[in-house]
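Once you've had a glance at the structure underneath, I'll fire off some questions.
Note that this complex is displayed minus one protein chain, with the remaining chains in position.
For reference, chains read A, B, C, D and E in written order, and residue numbers begin at 1 within each chain.
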């Protein structure tokens, strides 16, 4: 069974921006995403708005080809990194039936 | 301190099948698993049964040797990929005291 | 846009020790961490204290340079691996604006 | 064996129509108003509106689950309590007939639904069976709303209706799934040969067991027994606080229903968009099938000797479609079935229809068949 | 246009001081005691203490959200119920003036707050506007506590106060955000040129819409309508359980408030550490601004014909700062604003101040301006 080499982009940041990021990244070519609630601590976590009881931080994952990955990282870096608490990284993954997750 | 090179298999799919997958993968040789609730969006997420209020999607992770990883991906690909919303990928990890996670 | 090659250290273990681990790893040089609730099954999960209704297991992620990664794994391996249910692994990641996450 | 009920039903279609003559209509509209302008359906409407304007109301999943648990426990506990009284007075004499009728309806409704879907709607076997499983079972919340309705109209239902809800939960799902699995087995085998992919063993047994030992059943049946026993063995004073906590006329039950229907409105509203996807046939099915099943419930309920409230509520629960127990069971056993179809029909069409319009109609039907 | 209210306010600063003469003080202290030694504020204190000794009390997020939903629904539903009675008796004659006054106050308080922050505190445009958005809106919990206070002092507020809370929620946030966005637009443009990074399109519109269709508004306004309608169309007997469930004098509402304030104490306590960060000016602002806004509320409320309880409660809600609707809206539209400042001021300074000391003071103010 063949596996496709693709990129896994992981973005962790304050909840208030994650919905927008998810939307925007799909426009940049991601075929889908996986979102989860986390608790985070970082250099700017003071920035994390603690709306009482609400989850501070969320984690967003995209399985995408390299070109889309770069677009996503550029976008997040330019639009959100300055003013919002967030971090993003890239890693190599071998995806099952990966052809389904190539740019739309 | 030596680290063992092993594979991390990540499966994200609709909740209804994840328990079975976890069981079956342990039979295929995984020494354990880590399961978490996520929210997902994908090409077939329409398929995700939204039982009111219940979490749509779950994420399942296995740290396993290559041979087990392949068995797992084959199994998931054949048994679930066609009719259920799911995605699976493989990545390289260096595991602490990895000897504990070799095939049983 | 340049990406920094760093290490992602992932630790999964029983809830009762995770706060301490998070604190100790920051002292070892991690600039932050991401923590999430998971459900786990492993060789020693019997060890996982099931305080009624509370989450058994947690997952802790650090984006750090190699030297810090090694310190973290050494510490966890020596201090917790023997008596507590936990697993830890290392993987390679390319981090956006990675200079922010170098040792403090 | 299955022609009879169809005959019975068809025999009554004119009747069904007759229900809608002028004077009847007037009465329906009136009780429609009496039903619609109360907090419970209005909260459902609020939820719908919220989704349509993309509003921010969010009911935490755990609150939803908590209310579901409370409602199921209440229905069971109070049911058991009433049953104990009924039992002390009349033994089983008044109960066995309605129970039997309910069981029969639980076995026939999935079949009638399947036939209509497969042969009138010419849907795939899997989809027909999947949807039939939903309509063969019942919705506890529809029961609760119908019960509140008849209580508000001063025609409380017979004490043992909760028992009937419990009886109605399983058989429909079981029969529909068995039907679907059997009929689609051949297809799969063929496909398997073609593709060479081995057929994965069916999860039918597993799924059926999960339905029969599911949360709804265990909580309702379990609390029914508990309510029954403690009514027999406790003094009224000691029993009172438990009664106050669970009683369906009480503030907790009614208040919880409001919040629950708000959430139902949010969920149904999110699904309104899928109405286009499911097409006109399924929309019609989601309204007409309940009317037919509802009439069957009312009619047979009357034959079994239920009172006016009882016939109405039985009609409502027979007409209702399950959206909690059925979906996962169907998903596991009939993966080819598209869940969007079944859930949209059950949640976005039939549930609102019953809550808003159906229940008053079943009430009029019950009067019309002569229940008192 | 904005000089007038300031004038009005300044004109009354002596008055404001006069409030604090000996005999008044005595009365304040007394009602302070009457207010402080009740479970609701004491639970807040318990929460504070717990954080200071790093204690283990944890209120699950979902419980917090559930209580918030219940409180908002109650405020709306009972509000609508009372409104229906008021309406049946006097039509809109008694309501329009207070509603208008509230709307005006909702438009002026963000501006007064902004001016003080920007020119007295010389804070950045973004921070000034961000904090102003919080103080221009209101806190439903402060309303609930104020309402309990006046009920306990046997001076219940006018029936339509919940309507005023709903009116007060949005305008303040909207005006402050528009102000901030407009004023900081130029700055950003300049910066963009310098860095060459394109300006990201403002999310103002989106954020405003989210505020106006947010949970607080929809639940309060929605339940207000539902309470209104069902009061008109249901018989008292059928309405009773819903009334018992939601009523603000009832055990559920009061008990829920206790748990909610325990959580508020935990949250405020965690933020006490940030008091150092925010500096003395903001601390002073968090106490004096509410006193000024509170007096404005009391004064104009009296002019609009509110009773003693009504003036007190209006004062309290005008004085209160939003910590639920405002933060995310500000975060989205004014990312340069440091949320630690606004949230600490609203949660760790103004909220406790109002709960503990403010409300009794507004009560005395109301007496002093002659409300009865």
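Operating definition for what follows: contacts are C-beta pairs under 8 Å (C-beta built on N, C-alpha and C of every residue); 3 or more make two chains touch, one makes a residue touch a chain.
Keep in mind the model is a prediction, meaning the values are calculated, not measured.
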item	value
Omitted chain - touching chains that are shown	C, D, E
From D:75, D:123 or D:219, residue that would touch the chain that is not displayed	D:219
Touch list for chain C against the chain that is not drawn	14, 16-17, 20, 46-55, 78-79, 82-84
Residues of chain E in contact with the chain not shown	33-34, 37-39, 42-43, 46, 49-50, 53-63, 66, 152, 249-255, 258-259
Chain D residues that touch the omitted chain in the full complex	60-62, 65-66, 69-70, 73, 77, 210, 213-215, 218-219, 222-223, 225-227, 229-230, 232-234, 238, 241-242, 244-246, 252
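Throughout what follows, only the chains that are shown with their structure count from here on.
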item	value
Numbering shared by both copies at the chain E-chain D contact, with half separating same from different	different
Inter-copy rotation, chain A to chain C, in degrees (Cα atoms; steps of 5)	120
Taking each chain's C-alpha mean as its centre, the one farthest from chain D	C
Chain of greatest Cα-centre distance to chain B	E
Rounded Å distance, chain C centre to chain E centre (Cα mean)	42
Distance from the mean Cα position of chain E to that of chain D, given in whole angstrom	43
Inter-centroid spacing, chain B versus chain A (mean Cα positions, whole Å)	20
Sites on chain E at which at least two other chains make contact	61, 65
Per-residue multi-chain contacts in chain A, two or more chains	36, 91-92
Chain pairs that touch, as defined at the top of this document	A-B, A-C, A-E, B-C, B-D, D-E
